[in-house]
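Input: a single structure, listed below in structure tokens.
And now, subunit A:
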Amino acid sequence: MNILETKGLYHDFNRLEVLFDVNLQVKKGERHAIIGPNGAGKTTLFNVITGTYKPSRGTVFFKGKEVTGAKPHHMVRLGMGRSFQITSTFSRLTAFQNIRMGVLSRRGIRFNFFHKVDTMGDVTQETDEILKRINLHGERDMPANTLSYGKHRSLEISMALATDPDVVMLDEPTAGMSKDETRYAIELIRRLTEGKTAVIIEHDMDVVFSLADRITVLHLGEILASGPPDKIRENKAVKDAYLGEMEG
Partner candidate 1 sequence: MDATTAMYVAQGIHGLAYGMILFLVASGLTLIFGMMGILNIAHTAFFMLSAYFCYQVVVWTGSFWLALLVAPIATALVGVLVERFLLRKIHALGLLYELTLTVGVMFVIMEAVKVFWGTENLPLLVPPLLQGLVDIGGMEYPLYRLFIIGLSFLILGFLAFILYKTRLGMIVRAAVADPDMVNALGINVPFLFMFVFGVGTWLAGVAGVAIAPILTVFPGLADQMGMDAFIVVIVGGFGSLGGAFMVAVISGLLSSYGVQFVSQLAPVLMFMFMAVVLAIKPTGFFGERE
Partner candidate 2 sequence: MMNRTIKRIAWGVMLLALVLYPWLFGIYYTNVFVTFAIFALYAVSYNLLLGFTGLFSFGHAMFFGAGAYATALALTHIEGCPLLVALLFGFFGSVVLALLLSPIVARLAHSAFAMLHLAFGMLMYTLALKLRGITGGEDGIGGFPIPPFHIPGVVSVDMTDPLNFYYFAIAVLGGSLWLAWYLTKTPFGQIIVSVRDNDKRVDYMGFKVPQTKAVIYALSCGFAGIAGSVYAMFQDLISAAALGIGHSFAPIVMTMVGGVASFAGPIWGAAIFAMIEELTSRYTERVLLVEGLVLIIVVMFFPGGFMYLVGLIKGKWLGFIRGKGFGVITGQWFTKRSGKKATEDDS
């Protein structure tokens, strides 16, 4: 079953065309990597799927329902989570407060004026549990912008997961990470996305081949190829486009 699907997706910015006839299919429960050279349109594709942009043409289906043009907060409520390439946490709030936002959202606690949030025991407990799972419990009360880069990225990824989404969209989760941090991140992502569907934009081929069940290659806004890692590795067009960027 395709939990996420785009049909005939086009997008342009003021006549600058960025996506052409993108037909992406993500199966439920798989880890799907999207790769491609810079400027291929990967983040734009994410932005269209997650609701930042409304596509110029085409449709997006999530869990079988059309969601084209739905706003981000709506997509999140439907069960999608997203992390950003450039770390986008609540930098002046603590790690705890960051994750708690996700917990509050998941529990539908929004326009609540009646309880002191710090006294909501079950919220606190759930947040602490998430923090432990991502090994950030020690930094619980530290502002996000004082965390090391790797930990800050971990927090970023975890925020995408804090609302317990069914599908999590990770945009270059290991951007800027060292080899060790990357290895750690791969394990973290693998662990946290158990039983979920993950769509991951990545440049680091180690990450892609460690994690991906299927890969879609995007080039100049079009899908070049899509399929299991082995097929992609052999694909001539992909090799031409990438020219040596792909070392398995």
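Convention: a contact is a pair of C-beta atoms (placed from the backbone, for glycine too) under 8 Å apart; a residue touches a chain by one contact, two chains touch by 3 or more; residues count from 1.
Basis for inclusion: all candidates are chains of the complex that A comes from, given by their letters.
Nothing here was measured: the structure is a model prediction, and the numbers come from that model.
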item	value
For subunit A, as assembled in this complex, the candidate in touch from 1 or 2	2
Residues of subunit A that touch candidate 2 when the two form their complex	36, 38-44, 47, 50, 71-73, 76-77, 82, 84-94, 97, 100-102, 104-106, 109-118, 120, 143, 159, 162-163, 201
